[in-house]
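Note that this complex is displayed minus one protein chain, with the remaining chains in position.
Order of writing sets the chain letters: A and B. Residues in each chain are counted from 1.
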Amino acid sequence: MSEQFEPKIVAFVCTYCTYAGADLAGTSRLKYAPNVRLVRLPCTGRISPMFILKALQKGADGVLISGCHPGDCHFTHGNYHARRRWTVFRALLDFTGIPTDRVKYSWISAAEGVKFAELINTITEDIRALGPFTQYHGLIEETQSQASL
Amino acid sequence: MSIEVQYRNRAKELLSNGEVKLVVGYTGGTTPERRRPVFISSAEQVDRLVLDDLCIANLSGYLVTESLLSDEKSVAVFLRPEGIRSINILAAENQLNPDQIVIFGFEPAGNTIKALDGTNALEFSEFVVSLSENPSVSDSDPVIEKLEKMSAQERFSFWQDEFSKCIKCYACRQACPMCYCRRCIVDCNQPQWINTSPHTLGNFEWNIIRAFHLAGRCVECGNCDRACPVNIPLRLINRRMAVEARESFDHFAGLSMTQEPVLASFKKDDSETFIL
Partner (left out) sequence: MPKILSADKLDNCIERWKSSGNTVIGPVRKSNISAYRPVEKASEFELDIVLPDLSIKELFFPQTEPILKYAIRKQAIDTTEFLPPSGKRIVFGARPCDASGVAIDDPLFGWDYRDEYWFQRRNETVIVSIACVKADDFCMCTSLNLAPDSTMGSDILLRPINGGKGWLVEEITDRGRDAFASIADLLQESTESPVPPAAVPEKFNLEACVEWLKNPENFESRFWKEISVRCIGCASCTYLCPTCHCFDIQDEGDTYSGIRRKNWDSCSFALFTMHTSGHNPRSTQSARWRQRIMHKFNYFPGKFSLNKCSGCGRCSRQCPVDMGITETLQEISKLLP
């Protein structure tokens, strides 16, 4: 019997909203898929698109980027800048053949523990359905380094 | 009087009366079809300047050469329309003072070229606006359309083939007038951010990040595409980014010297459809 594929997902989140939302999900004893590795950053404005590529390079099957809702940024407009970048970067990834379904973006506030838990579950299932990112994993294998994720 | 003679005379005049210290132009190359950049600093040498439809390279990158403009003297440069847009971007990004740049503008006209009226970037404002309104400058490209009809998997394979050729000579970066960083992200090695290894994985990373850094800044002069010794169609990826900047943010790179860089500005009501 073949084991169910467990996708590896890396989430880059801002510390003020989404990370606090994840914290709330935890303290509320909400159960969610254990497939996500959270990386906490000061603001979505600090999440360089390079991080997304790095996660894929280390063997991730999916990436989530999440931060404060528009208007809620601790630094007033970090997420507005991030939103523009994501729009362009998403088009770039799409054009180079990196499926847009594998890189997700969300706004999750500190109060949205439930949204966080539900989103992680949905994303995990979505990416499980897509299967491992074999094309990118092929490139990693070629380098003879091991994917550290 | 041909445009070549006209511009030689003007170069001679500017150099003799000291209005400019240098003219950056074109001269003959190794073969009859080649033109190479030339730096003219005295009136006696202006006859070396050549100007015809084979003069294609965007020379604006030379203007941000370290310390060239720091003495506040002026420099003249031969520019096609894309080059003029580059000057606008370099000025908007505070890389040069546009008052120091004397422009010898020209544009293709059928099999030949014609002169553009104006001597500094400000005087080309209306002309650049007309470029932004002319749809032939941007938008559709048959190869891009073909790529967009492919599945993500097929597109990935297409770029895998192309990027696997990359030898990381960085000719694309060095030829690009917008790649003026003193220390490029790939040269940041404490720690090493971008893989310097030219395996396909590292090549994906390098080419994607470079395209992203040029998004909304690239004027599609084609310097990178022509410089690439392994013929990666870099123009496609840059064109796609230019279309994105235009469609999503109504941004035409190099529209003016006061234009805000598209990825260093925002509107509170920027629309998106993909954030969950």
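Brief remarks on what is shown
The definition used in the following text is that contacts are C-beta pairs under 8 Å (C-beta built on N, C-alpha and C of every residue); 3 or more make two chains touch, one makes a residue touch a chain.
These numbers were taken from a predicted model, which means no experiment stands behind them.
If you put the hidden chain back, the residue from B:Arg48, B:Lys165 or B:Arg246 that touches it is B:Lys165. Touch with the chain that is not drawn comes from one residue among B:Ala109, B:Val143, B:Val230 or B:Leu276, which is B:Val230.
Annotation: of B:Asn17, B:Thr31 or B:Asn111, B:Thr31 touches the absent chain (contact as defined above). On the side of chain A, touch with the chain left out of the figure occurs at residues 143-146, 148.
Contact residues of chain B toward the unshown chain are 29-31, 34-39, 57, 61-62, 161-162, 165, 167-171, 173-175, 187, 189, 192, 195-199, 202, 223, 226-227, 229-231.
In this text, only the chains that are shown with their structure count from here on.
By the touch criterion stated above, chain A contacts chain B in their complex at residues 49-50, 53, 57, 70-71, 77, 80-81, 83-100, 104-107, 119, 135, 139-140, 142-143.
Those residues of chain B lying in contact with chain A across their complex are 147-148, 150, 152-160, 185, 193-195, 197, 199-202, 204-205, 208-209, 211-212, 215-216, 237, 240-241, 244-245, 248-249, 262-268, 270, 272, 274-276.
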